[in-house]
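Other chains dropped; remaining ones untouched in position.
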């Protein structure tokens, strides 16, 4: 028995359907615990005041936004190499979720930026590379939508995902180069200091991250199952003709 | 050299259209594909030419000997007739000699910009391309569309005397009579059953 | 392959001055910016490197969808795919032809336009060098984008969407090289990066483009 057995659409649905409620349940528990803990039971930061609490949404969302693309990359590779339909559909299913995560990270970042930097938006390298990531998601999804034949769409989006990943890394490097060179006035997002802040902040953050990760997993499983069923309907319709 | 097709299933838009096709065409022979509109002639020819993968079964002929002519001619309207032919000849590493223009009655049109040709003249130019590629196995999709009676005869003459007689092979989809001697293959019996295995079968 | 390059160039010239048009688009974009932004020289000097680069990028972009679309519509592309030319070669040649008709003339004329935008005199050399090294990458990346969207009707805009994020690194390094040159900081590092991107694009993207083309022709 190999793991590829689960790449069979029917087997996939049969295996994952009972799992989804559990994953979803744990994820929601983690989120509730993490967010409530973070929002109500941690002290205000002496420098940032209560605005620091947005970190419980911002950081996990940012993390998942990147990981979603990474997952799509792996799923695309599996499709190109082994041609399992489920992996192509999983990549398709992950894209909108990743995009929403990117948007959440951008919006919470913007909301945070207003009190911290006095501006909603700055062309900071990290912010900028997220904007680019958002564009990649947009293009990837648009290509899926634009092509009628599902296998063709899967092939082309996989190629795009591969090439896009290389360029995304390159962009990230470019953006850092660009901004550092021009000497940005605002402080870099608190990538440095914050984690050194006591566990009071860090533990609930960790819980939230786990919650977001599981939420992503549950959503991907659900959406993949939906894509599989949509494909099944299409196949059945084709047969009826 | 022969073209061997065995147990072929061809798919279009995820749906199998023809299944269980087997035939072989020997050197110097042509095969005429017949069948009503939408039976799958174009799909079959594209599969034979290697533009799309066979869903099942195999297609076998020596590599780099095939050439395909589709409904569209691949003619550049901005180039002259001569330039169009010279381009394709060069791509295939040949040169377009005078006899091709004669065979397809293009001598007078040689320096005309292809965009100003009439539909039949354009089609003659598209067919003349086959005369310069120097390939042995031709897959022709309705080659005589828009041609008048005289031009159809010209084409039939070129096909039998200049191509088949020199050891070529041709598979031709057509609705009209070409006036060449060739076995016909009626495709209707090979129509794929609606529940035949498709590329989506994993989802059913 | 030479035959294909020759044909594409002849077609570009015949179809109403291929060279002239890419160029004039570049020119017009650069002329429009002062209309939008206002005529103050200091501001223009400041934004000139970026604007010239963005304009070059848009000029390249605008003609991308024709790289394969015309050949697809008239049926040449399946015929090329069944010809002895390898598809990678076709993609490479198409990229080169696009550069010769768009990137090259645009690079040659860019200094004149830099002048219109009051570009720092010390930056002209950098502008020329960065465009010369960077525009081939724009053409090749664009060829890949065009290959991805060739079968898709209204692919033009979809292609822009796919290609523009891919253009970001080239744009940043290219404009940065000019800006640093203008500031007298020495733009060699970004210039080198532009060169690396160009080389890597030409080494790798023809394969990706060829894969995309084959899939689209299926």
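The letters A, B and C name the chains in turn, as written, and every chain counts its residues from 1.
The definition used in the following text is that a residue touches a chain if its C-beta (ideal position, glycine included) is under 8 Å from a C-beta of that chain, and two chains touch if they have at least 3 such contacts.
As the structure is a prediction and not an experimental result, all values here were calculated from the model.
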Margin query: For validation, list the number of copies of each labeled chain in the whole complex.
Written below: A x1, B x2, C x2
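Throughout what follows, only the chains that are shown with their structure count from here on.
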Next item on the list: Classify the chain contact graph as line, ring, star, complete or other.
Entry: complete
Next item on the list: Look at the interfaces B-C and A-B and say which one is made up of more C-beta pairs in contact.
Entry: B-C
Note to self: Taking each chain's centre as the mean of its CA atoms, which one is most distant from chain A?
What the structure shows: B
Note to self: How many angstrom lie between the centres of chain A and chain C, each centre taken as the mean Cα position?
What the structure shows: 32
Note to self: From the mean C-alpha coordinate of chain B to that of chain C, what's the distance rounded to whole Å?
What the structure shows: 37
Next item on the list: Between chain A and chain B, tell me the centre distance in angstrom, where each centre is the average of that chain's C-alpha atoms.
Entry: 49
Item checked: Contacts with two or more other chains, residues of chain C listed in rising order -> 218
Checklist line | Multi-partner residues of chain A (each touching 2 or more other chains) | finding: none
Checklist line | Contact set on chain C toward chain B in their complex | finding: 2-4, 7, 10-11, 14-15, 71, 73-76, 78-85, 217-218
Note to self: Applying the document's contact rule, which stretches of chain A touch chain C when the two form their complex?
What the structure shows: 132, 135-136, 138-139, 142-143, 146-147, 152, 155-156, 159-160, 162-164, 167-168, 170-171, 173-175, 177-178, 181-182
Next item on the list: Please name which positions on chain C make contact with chain A in the complex.
Entry: 144, 148-149, 151-152, 155, 158, 161-162, 164-166, 168-169, 172-173, 176, 179-180, 189-190, 193, 197, 205, 208, 211-212, 215-216, 218
